[in-house]
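Have a look at the structure that comes next, please.
Every protein chain except one is present and positioned as in the full complex.
Naming follows writing order (A and B), and every chain is counted from residue 1.
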Amino acid sequence: MKFTVGQIAQVVGGTVEGDANAAVSSLAKIEEAGAGALAFLANAKYESFLYTTGATAVMVSPGLVLRQPVSAALIRVDDPYLAFTKLLEFYQQATRTGRRGVEQPAFMGESSTIGTGHYRGAFSYIGEGCVLGDDVLIFPHAYIGDRVTIGQGSVIHAGAKIYADTVIGRYCVVKAGAVVGTDGFGFAPQPDGSYKAIPQIGNVVLEDFVSIGANATIDCATLGSTVVRQGSKIDNLVQLAHNVEIGRHTVVAAQTGIAGSAKVGDYCVLAGQVGMAGHISLANKTTVTAQSGVGKTVKQEGTILQGSTAFDFKQNQRAQVTFRRLPELEQRVAQLEKAQSTPEKL
Amino acid sequence: MKFTVGQIAQVVGGTVEGDANAAVSSLAKIEEAGAGALAFLANAKYESFLYTTGATAVMVSPGLVLRQPVSAALIRVDDPYLAFTKLLEFYQQATRTGRRGVEQPAFMGESSTIGTGHYRGAFSYIGEGCVLGDDVLIFPHAYIGDRVTIGQGSVIHAGAKIYADTVIGRYCVVKAGAVVGTDGFGFAPQPDGSYKAIPQIGNVVLEDFVSIGANATIDCATLGSTVVRQGSKIDNLVQLAHNVEIGRHTVVAAQTGIAGSAKVGDYCVLAGQVGMAGHISLANKTTVTAQSGVGKTVKQEGTILQGSTAFDFKQNQRAQVTFRRLPELEQRVAQLEKAQSTPEKL
Partner (left out) sequence: MKFTVGQIAQVVGGTVEGDANAAVSSLAKIEEAGAGALAFLANAKYESFLYTTGATAVMVSPGLVLRQPVSAALIRVDDPYLAFTKLLEFYQQATRTGRRGVEQPAFMGESSTIGTGHYRGAFSYIGEGCVLGDDVLIFPHAYIGDRVTIGQGSVIHAGAKIYADTVIGRYCVVKAGAVVGTDGFGFAPQPDGSYKAIPQIGNVVLEDFVSIGANATIDCATLGSTVVRQGSKIDNLVQLAHNVEIGRHTVVAAQTGIAGSAKVGDYCVLAGQVGMAGHISLANKTTVTAQSGVGKTVKQEGTILQGSTAFDFKQNQRAQVTFRRLPELEQRVAQLEKAQSTPEKL
């Protein structure tokens, strides 16, 4: 794919300064761009790169005043970042193979159905009683258990496993290797100290526009449903235990683990490697910083937590500053004690 | 599946108060149950739900005295929780498809054998020289390397990978995507700062009744065996490095990682996201709380550890309380110092 700078300016509704006939064939960051690449400058902080970049063209805002000569062609456009994002989307659609139809061999139970415009990759497996919508893409090695429903436009990537009775909404993405709906970690201790598995008969429900990361694991509910509500994004290697509920438009970053029956509100942000105890809940718009461990219910909206065990973010920041000086603090106390015990020498 | 309240009462050995002909088709928690559902009440704490539940029937203890009218039919039974658990097991057995036989295409090396009552899902792979027992279930996309033995009644879920020479006992469960027996992370540093892989020629042994979680990883031993002993339960995304030994009836929760050659005793509990250093050991009945990092051997049975680095749980709890007040503590010390340096003004 090659375009001229002029063609791109037309697409994004901008005006060209410089060589409108120069050819552009890739997208890149302004600090990394080389010949043939199109970059953008949205943040004044990076303006110096404009004068050194190897890019063939750079999209800039209409009001930018040049302080040095620029070798790249400029495309003046109202919102350079937005324009760049649209080009990214266009590029992604153009380069991703739009596989459709069925590659052989693929397995689908006779009682299952799938809508129009679908893709079933080679070695994909679909059990019995499944109902899959239009434009559903099932990549190679994906496993879909019995009675699973998947809404329109959802994508199940390579080697993802969707266990029986899972309900997936529209336009969801389950990334490679994710495991959705496997039995939860429920074991009843026996009098002799051994454990017996508690039957797990619930399921997992992913509402519309949910994304599940690569190799993440989401256990089915013991009873009822483990739920991820509309628009929430779950990153790679996250663990959601049985009966967890994630609210709407919440973000859970990589390697975070949430224990059984915990509930996270809407518009929350859990950073990476966070742990959350079972049977507690987080109010809407709660933020938890990386590696924190949340042990108690949070009722106040907009709370920011840090630490393991977690408490108020600012308080934790201050405590950590003092923590680094702890040995000195202890010495100061010892000094005071020494002075106190020998007052006569003062 | 539909049953009348009367039929269920007969199965669990209870007596009915209310409509014995009402139809029940699902199991649910008392606080979430709707029409057609059967719930139970075992803990007096939840009694208020009995008067508001939408359940069609609730199992309660013989001695429960009603303080308000109840719309649900009641089934009086000696141990409502136990009765409910039995119904769960029955339900699970009835709804899970009892797949048996071989779905095509499936791959099995000519020198491998498998007992009666087995299931080999489509796209499952079994190498050469394997000996698999009766009632072994191999789900789609499972990979079984060469010379693996799997005992009676064990289940290898979708996409689990069992590498060569692994020994799996009876009635084990390896959940979806788990990797058992891959080469450990052993590299010898070379004089030039690069690393060379150390051959890993050991294997993994899972004794009877062991459960391995989804996407967990268990490395083979460098020499000898990485071992999980009888009845132990390993949760999702856990990492057990080469030559780790887990004792009997020990529980390891999600995302915990145990480094090479570490040994965990019998009846231990490691909570989620715990880390354990290599070449150390934990006495029987050790408990480690979530996100803790264990760096030293524990010799005393029944020890409870917390913190990263971990030490005695109660001591850690107290230290954490003071930690939150650290900035104030530092100010108090500064105040004392100030007072001391100006004694004449007192």
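Convention: a contact is a pair of C-beta atoms (placed from the backbone, for glycine too) under 8 Å apart; a residue touches a chain by one contact, two chains touch by 3 or more.
The structure displayed is predicted, hence computed values, not measured ones.
Q: Who touches the missing chain here, B:128, B:208 or B:301?
A: Considering all chains, including the one not shown, the answer is B:128.
Q: Out of A:66, A:188 or A:326, which is the one that touches the chain we can't see?
A: A:326
Q: Write down which of B:26, B:56, B:217 or B:286 is the residue touching the left-out chain.
A: B:217
Q: Could you tell which one of A:56, A:166, A:182 or A:215 touches the chain left off the display?
A: In the full complex, the listed residue that touches the missing chain is A:215.
Q: Can you tell me which of A:11, A:158 or A:280 touches the chain that was removed from the display?
A: Answering carefully, the residue with contact to the hidden chain is A:158.
Q: For chain B, which residues reach the chain that was dropped from this view?
A: 105, 107, 123, 125, 127-128, 141, 143, 145-146, 159, 161, 163-164, 177, 179, 182-183, 185, 187-188, 193-195, 197-201, 215, 217, 219, 223-224, 237, 239, 241, 255, 257, 259, 273, 275, 277, 291, 293, 308-309, 311, 315-316, 318-319, 321-323, 325-326, 329, 332-333, 336, 339, 346
Q: Please output the residues of chain A touching the missing chain, sorted low to high.
A: Counting over the whole complex, chain A touches the hidden chain at residues 27-29, 32, 85, 88-89, 91-92, 95-97, 103, 105, 121-123, 139-141, 157-159, 173, 175-177, 209, 211, 213-215, 231, 233, 235-237, 249, 251, 253-255, 267, 272-273, 290-291, 308, 320, 323-327, 329-330, 333, 336-337, 340, 343.
Following the convention adopted for this analysis, only the chains that are shown with their structure count from here on.
Q: Distance between chain A and chain B based on Cα centroids, please, to the nearest Å.
A: 25
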